[in-house]
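Just one protein chain is left out here, and the rest sit where they should.
Labels run A, B and C following the written order; every chain starts at residue 1.
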Amino acid sequence: MADKNITVACIGLGRMGAGIATNIQRAGFHLTVHNRTPEKTERFVAAGARFARTPREAVEAADIVTTSLMDDASVLEVVNGADGILPGMRAGAVHLGTTTTSPNLSTRLAELHAARGSDYVAAHVLGRPDAAAAGKLVSLVAGKPKAIERARQVIDAYSARVILMGEDPAVASSMKLVGNFFLAGLVEIMGEAFAFAENRGVLAPFSEMVKTFLPGAQEYVDRIRSCDFDRAGFTLDAGLKDIRLILEAAAEVHVPLPCASLVRDRCIAAQARGLNQRDWSVFTAISRMDAGRSYESGAGRGAGA
Amino acid sequence: MADKNITVACIGLGRMGAGIATNIQRAGFHLTVHNRTPEKTERFVAAGARFARTPREAVEAADIVTTSLMDDASVLEVVNGADGILPGMRAGAVHLGTTTTSPNLSTRLAELHAARGSDYVAAHVLGRPDAAAAGKLVSLVAGKPKAIERARQVIDAYSARVILMGEDPAVASSMKLVGNFFLAGLVEIMGEAFAFAENRGVLAPFSEMVKTFLPGAQEYVDRIRSCDFDRAGFTLDAGLKDIRLILEAAAEVHVPLPCASLVRDRCIAAQARGLNQRDWSVFTAISRMDAGRSYESGAGRGAGA
Amino acid sequence: MADKNITVACIGLGRMGAGIATNIQRAGFHLTVHNRTPEKTERFVAAGARFARTPREAVEAADIVTTSLMDDASVLEVVNGADGILPGMRAGAVHLGTTTTSPNLSTRLAELHAARGSDYVAAHVLGRPDAAAAGKLVSLVAGKPKAIERARQVIDAYSARVILMGEDPAVASSMKLVGNFFLAGLVEIMGEAFAFAENRGVLAPFSEMVKTFLPGAQEYVDRIRSCDFDRAGFTLDAGLKDIRLILEAAAEVHVPLPCASLVRDRCIAAQARGLNQRDWSVFTAISRMDAGRSYESGAGRGAGA
Partner (left out) sequence: MADKNITVACIGLGRMGAGIATNIQRAGFHLTVHNRTPEKTERFVAAGARFARTPREAVEAADIVTTSLMDDASVLEVVNGADGILPGMRAGAVHLGTTTTSPNLSTRLAELHAARGSDYVAAHVLGRPDAAAAGKLVSLVAGKPKAIERARQVIDAYSARVILMGEDPAVASSMKLVGNFFLAGLVEIMGEAFAFAENRGVLAPFSEMVKTFLPGAQEYVDRIRSCDFDRAGFTLDAGLKDIRLILEAAAEVHVPLPCASLVRDRCIAAQARGLNQRDWSVFTAISRMDAGRSYESGAGRGAGA
């Protein structure tokens, strides 16, 4: 049961942020919500949350603040921009950053908060929107131990598992980016392998074999196998942003990632075909088209083959 | 318990073939053995097996014949070359081909046997030499149902699991090649991701995360993470042969596989550095070198990092 | 003026071979012709050439023999197969191999001829069918100096320029393959650059700039810029064969060629779209499609843009 005295501000109520906030509210914490487009706050307010017009206003009474935003720029704006959270945070309050950011931004946020008496804890999440809604995210957490301790009940409210990564928030960000790279590479391989399997007449049994071998990737297997990209858990445009972040973070430490370069090129080719708002795994459709299939023909693929 | 009346001929006693033959012999079947270099037959003969000088001689009394060879050319030579098995096989005898071959060769072998009154069953195996020795291979089996039925006890002797793929042996070969491609791609991604993780300071926790996510790939994770390529389960030269087979089989059905092309290029770069006889996953060392590490520095990586 | 006493046998009268034979006949040499499909010999016979039913028959009276065939396999068959030229060649006769082959085949052909008292001279040609028809090929020639001397007048009949590469025919083959790789890579870069230029609105001026910089590549610039792939100087299927030869010859000496791998993947993707019989530079259309253009839309590109 949540500590009745803890107040949480949730900033950013997109697909992931809404799932996180829902679980925090359901756990019984006092909730304040802010979102750039205010409509998305309505169902939380209807359930008892306080509405805040700006990030700064949202954090004034908060012990714990979560941000679930788009990218480095949007996080920095919410923290340090006009009406940002930094001047408004109470001493000892903790900012949980769930958005995937560059390791450099994590370092900078930690410094900005430290200079003000508040704390930054990187709390990046693994999982898609359905896992967020179910409170079953995996959280990669790094920051000062006391700050993590203060925020722990809140993190537990939306996480199936919490992996502690030490005191340096940049390490959690690095871990998240390496993990995202691994996943993107895996999706590319599935795209190529499924095209190969389809043209060789073994799509159905091969998909089943991959599911056995990779029980954690069942959703991706089904999506890619059946070319089911219309319901976007995470859009192609957002996916490409992540790939760029990965490529930059790797370049900073002098690591070329040819598979990430390949995925980047695939994503751009998929954008060129107007698929930006589909699920990000739609870039696998390029492999399928390069094997002589049309995008449309994929639609019913799940049934037969 | 094995049927006392079944005689099995095992041709090819390399790392994989020896493991298969050991389990067949242990199960109690009458065993005949043949290998190009006869020394490898000695321990089987010492345990009661009959020695055959040629493939043809090996199959004369056999109900079931297994071949565990190198590639398409060596399989075709053993089947159809001078002193090959084809003219020697008894009517109704079954040839179990465990070597990964092109789908085209499987089709051709099925035709050659059919014309002679014997049967070809593709029985390709997933697993490394230690799994073969332990009788824990996964077998991908395709051929005429009656032939599979006759050979089933023998297959079970060395398999932890048997996956039936229908009547067309070429389908089992396709499945094996798609699976090998998937594995090779996965190893490439691990190589890139581990180089990224190492230079970002998260090699140890990231390796643990991959093990959790891919329980079936623990051995590869440990090998690549600790740069432990000296004990070769499967050599780089053999691995490159498989990649070529994959690229050709995919090209035949008009499927480009950029990740397989990348792995091919990596393997060649590793050969150029004299690493041919290391474990095939040594091609991941190229990713590590491209991230500024020397091959030698990898040796003790397992301990620290 | 050609030496009236020299008899030349031309084997293989495809696009390149026909151009070569035409110039040899026009120069005044006695000509014998052979082609697998005899129709193609007719116009040469009408102009005075002798018709031969088999390669062996063609070379019986020949001082110089040219072969203009498809690939390693077809050259080896014509030389060493049933009714091949080897047993029929006169002592001291010279075989000019114009087909691009592997360096290994060149070495083998030199040995086969040496054992019989005839000579093999690699005489690979640079240039497309129109250059062959105009007698303006560039010939890369390697072999024993005396053999080259005997064949020189014939080579000059169809060449604008002869580059002597020493005594080892394999060296000329290597040079040809490296050159073909360079050209294929250049075409890939043009494909990417023109897609970039088109989407950025600078296709016309950029094409002109490339023509200035690469005066030797004008035809490719025009073809790719205007998506004019229907008249095939050299088909995609033939081009892909060359890329495979390049990749194998490079792998033998442990050289990965990522750009050749990329071109191979492009060619396969173009085959998957049914473009096999277009000019081989049609693989650049994949770059254009990946930039969001349809194949059909390229047709009129030359005019406007």
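To be clear about the criterion, a contact is a pair of C-beta atoms (placed from the backbone, for glycine too) under 8 Å apart; a residue touches a chain by one contact, two chains touch by 3 or more.
Because the structure is a prediction, the values reported are computed rather than measured.
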Candidates C:Gly117, C:Pro145, C:Gly201 or C:Gly274 - the one touching the absent chain: C:Gly201
Of C:Gly84, C:Pro103 or C:Pro169, the one touching the omitted chain in the full complex: C:Pro103
Hidden partner interface residues of chain B, rising order: 265, 268-269, 272-274, 286, 290-292
In chain A, positions touching the absent partner: 250-251, 254-258, 261-262, 264-266, 268-269, 271-272
Missing-chain contacts mapped onto chain C: 103, 163, 165, 171, 174-175, 177-179, 181-182, 185-186, 188-190, 192-193, 195-197, 199-202, 205-206, 209-210, 213-214, 216, 249-250, 253-260, 262, 287, 290-292
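Just so we're on the same page, only the chains that are shown with their structure count from here on.
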Chain centre separation in whole Å, for chain B relative to chain A (CA means): 39
Multi-partner residues of chain B (at least 2 other chains): 250, 254-258, 262
